[in-house]
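Shown here: the complex without one of its protein chains, the others still in place.
Chains here go by letter, A, B and C, matching the order in which they are written, and residues are numbered from 1 within each.
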Amino acid sequence: MDKRRIDIQILDTSLSVERCREFITRSDCGAEAIFVGTVRDHTKDRRVTKLEFEAYTTMAILEMEKIALRLLDHHNIHKIAIHHRIGILRISEIPVIIAVSAPHRKAAFAACEEAIDTLKETVPIWKKEFFEDGSTWVAAHP
Amino acid sequence: MDKRRIDIQILDTSLSVERCREFITRSDCGAEAIFVGTVRDHTKDRRVTKLEFEAYTTMAILEMEKIALRLLDHHNIHKIAIHHRIGILRISEIPVIIAVSAPHRKAAFAACEEAIDTLKETVPIWKKEFFEDGSTWVAAHP
Amino acid sequence: MTTKLKILAFGIARDIMGGSSVQFNIEMPTTTSKLKKALIDQFPEFIDVRSLAVAVNNEYSSGSDVILDGDEVAIIPPVSGG
Partner (left out) sequence: MTTKLKILAFGIARDIMGGSSVQFNIEMPTTTSKLKKALIDQFPEFIDVRSLAVAVNNEYSSGSDVILDGDEVAIIPPVSGG
């Protein structure tokens, strides 16, 4: 039942805010909060040329579903879309979009922020940063 | 100088999240927080058929600029777009979009939420709700 | 001396005053509070409006701010944008 209120996808093609909005927009909701992650051209002082994202897809989808279902339980929100991209991404491309609809804005913002915070903690997806002179798995080392 | 980092518009045509994103997306930002207001089909238990928004346009633009410039001062954010629509809006159409880009997501969320909270307090725009049997200026009466 | 001051009216204030730009007789120069009082005297329906602000030259003005001939004056009922 609640599963009809969540849209979880891992894609190897460009993500689209409008596609997420098509899923979450409802006539009984007045507020939508959307988080869009974009690829930054630097990390600390090092220039980043591209990113690569790799996912343990089956488990990543289950973990994202857990996040979405828990948010539906804990916040007065109606629908939530979490789309994550994998593969090679260039600067300013979108690795992740989280979109939440709710009757009122406070719940939409709270759920959207909690979703991205939790995703970064629990979902088995890994980011490799490429520099002009090498590459590194983000967060792998202390 | 800071004015190049804000995009304030009052429009009598459909608002577009993509148009706001085109303005705010930057290669040195990793996070975008976006708020989309949508027209709800009810207020309390009354069915809403449409809304009408009216603005004191010159002052509304100045007040929205104040909000944007103060947010640039107080948060580590890069760009902010505030688009507000006027005229007749049908259910699920978009009266307002606020989009903020920032190096990191915490500042983007905080600024976006503060922007819509403040807009609703200070910007001279008025909403009339139409029901099947009448209409009312929202918030006009205690 | 009493002058006709042009007042911009929006939302419910436009409905109450019967137009979006209304000529209003008032002793000039005046202040924000005096103007509000005069408006409420002439249009008693304003009593029922939750709050009433005045903008002078596109800025919110407060009680003792002076209003001069030529100022752009607007009545701001409770806003409800967003």
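Throughout what follows, a contact is a pair of C-beta atoms (placed from the backbone, for glycine too) under 8 Å apart; a residue touches a chain by one contact, two chains touch by 3 or more.
Predicted, not measured: the structure shown is a model, and the values here were computed from it.
Although it is not drawn, the missing chain touches A when the whole complex is taken into account. Between the chain not shown and the residues A:Val17, A:Ala33 or A:Ala55, the one that touches is A:Ala55. Of the residues in subunit A, those that touch the hidden partner chain are 37, 53-56, 58-60, 62, 84, 95-96, 116, 119-128, 137-142.
By definition in this document, only the chains that are shown with their structure count from here on.
Averaged C-alpha coordinates give centres for subunit A and subunit B that are 23 Å from one another.
The multi-chain contact residues of subunit B, meaning those touching 2 or more other chains, are 37, 116.
Among all residues of subunit C, none touch two or more other chains.
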